[in-house]
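Note that this complex is displayed minus one protein chain, with the remaining chains in position.
Coming up: chain A.
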Amino acid sequence: MKVKYFAWVRERIGVPEEEIVLPENVSTAGDLILWLKGRGDGYAYALEQDRFIRVAVDQRHVTHDAPVSGAREVALFPPMTGG
């Protein structure tokens, strides 16, 4: 599965995207955030306040209880500030 990061989430993690193999116990977006947090300091810092992290599955916004298993692409990013 491809995971993409944007804005300060991308900067803190240090890469714009990566391929990951989802562990069996990770089924929702919230599970994914929790699992990523354990992968290193950059991840822990980026995802520290997980309630502010927005998630998109296959380029659609989802809530943290949405499933991620089976997705082609998941993205994590801060609240949006366009326009």
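Everything that follows uses one rule, which is that contacts are C-beta pairs under 8 Å (C-beta built on N, C-alpha and C of every residue); 3 or more make two chains touch, one makes a residue touch a chain; residues count from 1.
Just so we're on the same page, contacts and distances are computed from a predicted model.
Missing chain, UniProt protein name, picked from "Acyl dehydratase", "Cytochrome c oxidase subunit 1", "Molybdopterin synthase catalytic subunit" or "Transport permease protein": "Molybdopterin synthase catalytic subunit". Contact between chain A and the absent chain runs through residues 4, 6-8, 56, 59-61, 75, 77-83.
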